[in-house]
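Before I ask anything, here is the structure I am working with.
A protein chain is absent from this complex, but the other protein chains hold their places.
When the chains are written out, they are named A and B in that same order, and each has its own residue count from 1.
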Amino acid sequence: MSEPRLMEGNEALAEAAIRAGCRGYFGYPITPQSEVLEYLAGEGRKRGMVVLQVESELAAINMVYGAAGAGARAMTSSSSPGISLMQEGISYIACAELPCLVVNVNRGGPGLGTIQPSQGDYFQATKGGGHGDYHLIVLAPASVQEMADFVYDGFDLADKYRNPVMILADGALGQMMEKVVFKDYDPKAHEPAKPWATTGKTPDRARNILTSLHIQPEKMEEINLRLQAKYARISREEVRFEQMYTDDAEILVVAYGLMARISHRAVEMARIRGVKVGLLRPITLWPYPYRVLEELAPRLKGVLVVEMNAGQMVEDVRLGINGKVPVEFFGRMGGMIPSPDDIVGKILAMTTHAPKPVEEEAHAR
Amino acid sequence: MASVRGTITIDVETCKGCELCIEACPQDSLSLSKEINKQGYHYAVLVEDNCTGCVNCALVCPDAVITVYRTRKETGKREQVAVISNVRQDIRVTVDEVPGGRVDI
Partner (left out) sequence: MPGKHPAPEGFEVVWDKPEALTDTRMHYCPGCGHGVVHKILMEAVDELGIRAETIGVAPVGCSVFAYNYLDVDMQEAAHGRAAAVATGIKRMLPDRYVFSYQGDGDLAAIGTAETIHAANRGENILVIFINNAIYGMTGGQMAPTTIIGMKTSTTPEGREVSTQGFPFRITELLAMLPGAYYVTRQAVHTPNGVRSFKKAVLKAFQAQKEKKGYCLIEVVSNCPSGWKLTPVEANKWMEKNMFPVYPPGDLKVDGKLVERKGGPA
């Protein structure tokens, strides 16, 4: 365990990548995550990592494909528009079943957008983004410490399942400075053997082919069924979430990442006023913690989903709640970050069943 | 004067009848069959006995259906077959003895 250090989220993530045994990082500058590339270009290279600033995000994700296929722990990072460019590559990586880590430091969109934080890429991360029936394992950190910790977890999950993993952060988490401790972690003890990698066909084995092209429908379906079985297994075994004050909660706030931090504060403020409100923080956005929502639903009177977007995760919450109680939504976009007071106001409005003010209809879903 | 004898075999089921070997053969030894193979292609056939084993056909074949052979090298035994008397000195001509009775000078 290292000494506590005060670090920016992007840099903590980069430092963790070095310690997690990442051998290849291929990236392109984009605000608000260029610090990942810059930190690795300095520290990473010094400590033996191949760190390349490449010509575009298209090149970056395909270099990750090649490097991961060659058996190395490989990763890239970008922000929303760059992640859009990577979608084809991610789909290929998922179908060829290659392990890798992709970090999205979500900024406001759509389009070129803003460099301010946002959670507008939830759909892109969890419902595809790229073409075809595949899933990324999506981890949502809510602190600089988790920006570091999830890198180790991400690589371990990627290698365990031969699947790409995404860390879905946002611009605020990337830029803010907090205390972080780096755990003891020996990559050699964690990285499995990769007999499927393209390292050169020695006489003792057949050649390894990594491809996502399967023209025969029977074969393509077989590949897809295998992927679906894998996703079912991940859904059973890798769901992660955190819940606070839910034992007696009548209102449940559901939020992830930065919004979970802010909602936590709001929940505590509401508790002081006597409101029985709890918080569910999904940590894996895929697989999503539907089961805990199903379990909590019978005890609840209402759910409030808080996001920095027009309403994306709220759809998954509605799936989990399955109509048992009303699910309301509060969100801001464009880099506008809700404050704890804003959220307390929404919670109180739900308890008093006050009619919603007209101007809030635009946000309500 | 050397006369190298060669021959080729053709994997007729894999041949696609592209005729590039026919074009490349300096001896005009190759032609297209009248029959078709299981894929429906006419295939290349060796029609002359003058193959030198130059490998041209195999080099241009896109499907690697041709294997090229040349006559085996000498066994080491040499047999005198002629003496040409000359003004200055005799020239003895010997040939390598090759199993099978073929002669390779």
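Here is the rule we go by: a residue touches a chain if its C-beta (ideal position, glycine included) is under 8 Å from a C-beta of that chain, and two chains touch if they have at least 3 such contacts.
Since the model is a prediction, treat every value here as computed from it, not as a measurement.
**Q** Touching the hidden chain in the complete assembly: which of A:A16, A:V36 or A:M63 does that?
**A** In the complete complex, the chain left out is touched by residue A:M63.
**Q** Can you name the residues of subunit B that touch the chain not displayed here?
**A** 6-7, 9, 14, 16-20, 23-24, 41, 53-56, 58-73, 98-100, 102
**Q** What is the set of subunit A residues that contact the non-displayed chain in the whole complex?
**A** Counting only subunit A, the missing chain is touched by 23-24, 26, 50, 52, 54-56, 58-60, 62-72, 74, 88-89, 92, 96, 198-203, 207-213.
The criterion applied here is as follows: only the chains that are shown with their structure count from here on.
**Q** With centres defined as the mean C-alpha position, give me the subunit A-subunit B separation in Å.
**A** 67
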